[in-house]
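Complex shown without one protein chain; remaining protein chains in place.
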């Protein structure tokens, strides 16, 4: 049953999570001003799903797109567009991480069940059905505290540096430890605990995946404010933002029906990698939505400055470069969708090479996006008097006279757009967007390793080898043959690489 | 009726084009060594289409994919994969330009017929049917001599700087002038003459599109050799290459049934723009195929140097960057296919923003591709003794002893790969690839203008305006409203942008 | 007589400027917490000059280096090192703008006196002597409000959009209008009003340069807070920062002895360009000092994360890239110093090409510097709990246990460095640094135009022409001959370019 944004706010009253923000305990999450921008952003994902004209994007059947497990290229494309749409309004939708995790856990538990005869996927299927039916907001608790990075989980001086199974009971498991970065935690209904890396046998207690209500006994969230609540100059991030929290698990009990991995250490990386691929794919759409905001704001700002972009070649060039960046990485998301693969569980997983290329591009180019937005906007955005000055009778009127730009555009409009650009690109909110784009979903090095691991390098070597005549080089190629996996371009029985889209049937829309 | 490569070679004997290469007249095109690499490359597009396992890619029904007008996203994706496939073997397929032009002329003549009541599209349809049935190789004569670039065609000191209708007869038209760059001209069956820019009324005589047999009386081709024929060190471009020719039209007669635009100057840009979009889209696949060659060769070379890329982080980084570039621009081709539009003539046109972004990326990044290939290969590639030295009894044996790399890989293999890399990235062939990637299909500035012209900027401004509350900014947005075209993200009756993929139904392949 | 930092603070009490910060009037500038980081930064330039071991850098004779007019390459190099030194501590020294303006005004007034027989340079010399003797802090009021950017000053709807001479009296002139961005204005002793562009005859009233005490009647400053005063997480910018102010001139009287340009519109651009060259040169050193802070902080952060940069190749690569950027643009400052020119007034002006190249590099690469600092630091910097949490008894201890990194480095140290990086690279302070690096001292387009205007392009054409044999191309080169100015590489009587360093005598230091 789909909720509205207000239903969601009310539903949060049914939970009593232990939350601290900047050292002070939060009495009521839905009423807490320091979290309001985060709650607003999540609420919009509910409201949009109820709008009929958005249904093709925002719903998959009766399920909110943010939660839906993708089953086809079409689902993946629709997810991208849905996430881009909500992020155009709110900067970061936050709630889509749940769908990414659902897809990953479904794949990984199915694989595990197939190998081990376990019934994790059935158990998870039941959980998934309930989460979708109740239209929950579910946060992902993945990144552990990690402690000393040169040691594995079990070898840490402090055994709680990674979240672990501290005890096993007949009815469930007991969790201890810390998750360092949980997006939107305070205003979620539940958390999905997931492993953040591959494990060895000695790390078995750290191979754990399960679902925990946000107010489970023993659970504490130490959070940062969402956005820039209450700041007059925060045109955007006073309304929408994101909180992140450290999650402390002090002997949190989890019943078996909510446990989806419990010690099967060989499968830990299956959860981690599958989530990474889905999540990086979705990140592409999220940041494209943020890019849309920059493009629109940059265009408005140049206009307010009295500049005609059709004549000012050097500023138009920067606008086109901004567009090129945003549509360039979004294209990788589209390609990853078109070249997806379906597994035995029916989950459509985006192509890992394209998804990682797209995430890598956005991770490094978010800085260029800020640069370009600054270039087209001019220096005014960080030197204008603050909003408190607008109503200073001693100065307000005179500033309005003296600092107007184009005569058709009142000073009040010009500074409003300038403050929006400042908020988006030159505030602590923009710093947050930079870092989270760079490191969220894994650092650039992690993307590069996934590209390397998944690329059908051997196929490319084959081409060259054939060119140089097979006989001569036959011995030379052994060492890189382990990379000669079929990749996305090979089908059985085909002696030259045959790509997958040959079997696609894409109907096109009439213009 | 699909021909084989040999059929194609034989078919060339039925034509007697007037061709000069480096100042000497060519007696027989199919027997001319200086053109052989070009003939080989085109021949491969014939042979591949006859291979059953490649049929899904290389044929659209009974038509060679290089000639087929795309009717759907699927067609566009299959064209991309087909072109990538042949360019992996030959560097540049050349023949696909015909398909790009066919699609463009079909769209443009249909539009013209709809507006003017003319029957150009029927006429062109008949030509198209014959060309496909006879499986022709058709070259595109588009770029005019241009003369003084600050003057329009009709105002040039020399009226023949652009190809023009020099006379109109009852049975057809007479062409005069020069086309400066015609890809593969000497070994084509026919040429399609197309306009290279928008025209004014005074330029009416220059608004002309028609088909001309390669050996039409009055036609002279002044060509460069294809590739590096006969050079021992040219491991690749001794076998495959591309000729370009200047085409001189000295009163060439064209009967009406081969004329598809003759003075309707308002429609000139429709031909030019439509061809540009199709062609840039296809270029993406061509250069991705070339990129595959570099990736494979780079991997082989590092191996021959005794380097393990799993350990040599800095070289692996360069390999990943090379992959990122190639798959990054290819993704734009895929996205342009997924977001294509069909027009009244049933032609599926790739999304112009994605197609131009992809072409712009490859145009500038081809240089980075060379840099990365050089980085992983080492300096040896331009300092090794040449192939004549291999058989010098005074030095050959000693060099083989002294310059071996990894003990498992004989010197002979190492230098063979080194010479391939040199040929691909540090020879005049590589220079040709750079310049043709940068300027072929239009200069970077042309791509930028198309991105700017086609981008739904107004939609992005709307988002920001809504955020800042509509009332306040209502006046401020007038000046950029002309860019508020629907773009690819809007449908009628939808108050927020609704993307097109919502109606796609993409079946996915089972892994 | 050199002042100490405390002398400077006390000296501010002798002025009664009318200053508003965020809508509230400031009672006492030296006691105002919202301006304290700015006062601290300027105070340090006083204290450093009193330290004997820094004397070679921080003083030029008896004058603070921030005020000294450079007379030689050595002076320019020492200025660079002095500014880098103070900016390593305070991020931005602010006070050096005075020295840049002094040099520019001395050059421009000398040129004007030579042409017109005026005595502006004598008048300015007296002012300069007093300013140095009294060791003043002098702000530069250059950037006008500008109004509609498509109109010249005299054609603006509001005649006060640019500061102008609103009246001339026997004893001086009366100023009206607005200067939009004045660095550090509230805590300066005086302001130098300078023209920000070239002027036409109709703009004569806008061609004005003069000195105004900060508390002149009719002068109002509308300022932003300096840095992030009072924010617990602002490890750096709570201590040091910069205020910028809008300066409103409402009939400010200036006596003739303080007026250095008053209507001689042809010379307006001489003031503007000369200041731009000196200022861009100095900016290079300022941002190199900021870069040093990032380099040091990045190294500390990786260490606190338990990473050994000698092993972690990909992070070391980012550190080297950060160093490459900072030393790469600093090198341009050094080269501009080595290739300086002295004019008739004895002012050594840095080479304009190198100075503009250096400023252009830092303007665009500041974004890369942030990216690299983020890359080496990890995502923690924007997700750690805030400083108020450190003392929360309910969470502080447990977080300290759970979030430690390397066992040798206490949690308290790790988060302290993390917060410093956040402050420097992901806060509104970092946004300010980005924008001010990009647009301060002119936008990138302004730098490009200066490079183009000053580059001895004709010399380079000569080389090629000679290569192609002079006769053949003799006519062809006329059109670009106007760029064939002597440039820095030509001396009289030399038929090939002869560079200037040939006459340098640089003693070198023993290692």
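Chains here go by letter, A, B and C, matching the order in which they are written, and residues are numbered from 1 within each.
As a convention for this text, a residue touches a chain if its C-beta (ideal position, glycine included) is under 8 Å from a C-beta of that chain, and two chains touch if they have at least 3 such contacts.
What you are looking at is a predicted structure, and each value in this text was computed from that prediction instead of being measured.
**Student:** Decide which residue listed in C:36, C:357 or C:380 touches the omitted chain of the complex.
**Tutor:** Of the candidates C:36, C:357 or C:380, C:357 is in touch with the missing chain.
**Student:** Which listed residue (C:194, C:248 or C:304) would be found touching the missing chain in the intact complex?
**Tutor:** C:304
**Student:** Of the listed residues B:258, B:374 or B:460, which contacts the missing chain in the full complex?
**Tutor:** B:374
**Student:** Which of these touches the unseen chain: B:268, B:430 or B:454?
**Tutor:** Going through B:268, B:430 or B:454 one by one, B:430 is the residue touching the chain not shown.
**Student:** Could you please point out the chain B residues that touch the chain left off the display?
**Tutor:** Chain B touches the missing chain through residues 20, 22-25, 143, 145-150, 157-158, 160-161, 177-178, 180-181, 220, 222-224, 244, 246, 248, 250, 305-307, 314, 364, 367-368, 370-371, 374-375, 378-383, 385-386, 388-392, 394-395, 398-399, 401-407, 422, 425-428, 430-432, 434-436, 438-440, 443-445.
**Student:** Could you list which residues of chain C touch the chain missing from the display?
**Tutor:** Chain C touches the chain not shown through residues 53-54, 56-57, 72-74, 77-78, 80-81, 84-85, 88-89, 235-236, 292-293, 295-297, 299-300, 303-304, 308-309, 316-317, 319-320, 323-324, 327-328, 330-332, 334-343, 348, 353-354, 357-358, 360-361, 408-409, 412-413, 416-417, 420, 448, 451-452, 455, 457, 459-468, 472-473, 475-477, 479-480, 483, 493-511.
**Student:** Which residue numbers on chain A touch the omitted chain?
**Tutor:** Answer for chain A: residues 313-314, 317 touch the chain left out.
Here is the rule we go by: only the chains that are shown with their structure count from here on.
**Student:** Indicate the whole-number Å distance between the mean C-alpha point of chain A and the mean C-alpha point of chain C.
**Tutor:** Taking the average C-alpha coordinate of chain A and of chain C, the gap between them is 39 Å.
**Student:** Which residues does chain A have that touch at least 2 chains other than itself?
**Tutor:** none
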